[in-house]
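My questions will all concern the structure given below.
All protein chains but one are shown at their positions in the complex.
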Amino acid sequence: MIVEVRDLCFTYEDGTQALNGVNFDLEEGQTVALMGANGSGKTTFIQHLNGILRGSGSVTVDGLPVTPPNLREIRRRVGVLFQDSDNQLFMPTVLEDVAFGPLAAGKSAIQSIESARAALERAGIPHLADKAPWHLSAGEKKRAALAGILATEPKLLVLDEPTTFLDPPGQRDLGELLSGLPQSKILVTHDHLFARRLTDDVAFFREGAIAARGPINEIVRRFEW
Amino acid sequence: MDGAALPSVVYLARRAQRELIDHKIPLMGVMGAFVFAAQMINFPVGNGTSGHLVGGALLTYTLGPAPASIVMTAILMTQALVFQDGGILALGANVFNMAIAGVLAGYLPYAMFRGRSAGIFLGGVLSVMVSACFALGELILSGVPMPAMALAISLGLFAASALCEGAITLAVTRAMGRIQPGFMRQPEGIHGTPAIALAMASAALVVAGVFVTSAWPDGIQRLVSQSGFSSAQSAWLAAPMADYKIRFLATPWIAKIAAGLTGILLIYVLCILVEWVLSAARSEPGRDGA
Partner (left out) sequence: MRQARIERWSRGDSSLHRRHAAAKILVAFALLISIGTLTRYSAPACALYLALLLAGAGVARLPVGAVLWGATVVLPFALCFAVVSALAGDPAKAVVFVVRAWLSAQVAILLVATTPMPQLIAGLEALRLPRFLLQVMQFLYRYLTVLAQEAGAMIQAGSSRAGTLRTLRFREAAAIAGVLFARSYARAQAIHRAMVSRGFEGRLPAIPQARFQLTDAVFGFGAVLLIIAVRGAFGWA
């Protein structure tokens, strides 16, 4: 199991109860899509997987409980792709940004640059290494952000609405790129057509808990998605 | 006056570094970008003219004075380098006027009124007015002729923009409060009021000295002989001021730099004082998330 979550509950500071006892498993190498209405808890949930938020219950990632002493290692093994790539590409050049992860994990500058170049290759954009982020198209930014999280050689990829800002060809390209990656994947998305490219396993969130888990067609039919 | 403010900003920035508050860097950078973007917004202030948000006061209320100083410096440097607004020659002066004096002048009313509207408005007004007065003083010192009429007009214009800034800052903070309360920092209590008063008084004296002596040399001679100024001030004021100005303009460049350096030293001392005061307003763990 690469992810094991038991009875996860979380309430925001303002009193909103975002998660009401979530139970979730993911086997290594598998891909699952998280779907559900806005505010159903999907984004809150994934923020518990790398310790951004901490609720009650247990969360274990790749055998490590998500507690402060393990956070550094967990954040190396879990790569989160956020919805707005601009918030993720915060360094002055693409290469520096992609090297951020390995550097933060303790690698030397030279090793980090090497890992960064390798990640850029895997993402198909080695030629963008010296570009500034604001010169990139939406699709290129998404790939650069992806390279950034691949650079630490993670075992789990968490993708938050990755198709936002992408046009249909961009979505197709991203889907192809992702399906070629060996990591386990958790995909938060509204787009069940995109989800289909990558998996047939959907966990449907409703009111802070997983209401059902199963094949896409069933879930879409059952919840009229 | 290039480099006059440099020691103080360096000092502030190095202190921040030692305390490992790199966590604040994204927020400060983005807020700097916000100020630029917000300057695109036209605020109609009557008669078809429009004002813009200068932003010093707003930054001070939301980030605290020390971070606000650093962000203002970053903004000024970016404007001078990236947008070549001509501020590159006067960068040191601008940093002192706006990033240090202006921020402090904006913070004090806010703290004294404990964050109420009056404090917000007054802080906005003073942040611009004080910067402008320092700028005028420096201009006069650098030899720009300033007949009384020009002085009056300049002061009038500055006062008008200061009032605009107060109004705009107040309106924007109200709008922010409607979206989400909690953006504004609770002002620290007035620790070290005497220190603040001393800092502002010294600054005011420097400015007043520059103004007054340039424009009314005879009056100063009389004042000095009649009252008991401290030796530092009398040295500054008692020189035959009209002669000083002429000599200042005609001296070779090395003497100018020497005169400038004395000014720098004075300002540096002032900034140390200010920094000591600002250290009371330490940054708290903010609403940074995670």
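Chains: A and B, in written order; residue numbering restarts at 1 for each.
We adopt the following convention: a contact is a pair of C-beta atoms (placed from the backbone, for glycine too) under 8 Å apart; a residue touches a chain by one contact, two chains touch by 3 or more.
Because the structure is a prediction, the values reported are computed rather than measured.
Visitor: Could you tell me which of the visible chains the hidden chain touches?
Guide: Across all of the complex, the chain we cannot see touches A, B.
Visitor: Could you tell me which of B:Ala80, B:Ala101, B:Leu141 or B:Ala162 touches the chain that is not displayed?
Guide: Checking each option in B:Ala80, B:Ala101, B:Leu141 or B:Ala162, the one touching the absent chain turns out to be B:Ala80.
Visitor: List the residues of chain A that touch the chain left out of this view.
Guide: Missing-chain contacts on chain A: residues 47, 50, 52, 72, 75-76, 78-80, 82, 84, 86-88, 90-93, 96, 99-101, 103-105, 109, 132-134, 148-149, 152.
Visitor: Considering the whole complex, not just the chains shown, which residues of chain B touch the missing one?
Guide: 2, 9-10, 13-14, 16-17, 20, 22-23, 25-34, 36-38, 40-45, 50, 53, 58, 62, 70-71, 73-75, 77-78, 80-86, 88-89, 139, 143-147, 150, 168, 171-172, 174-176, 178-180, 183, 249-253, 256-257, 287-290
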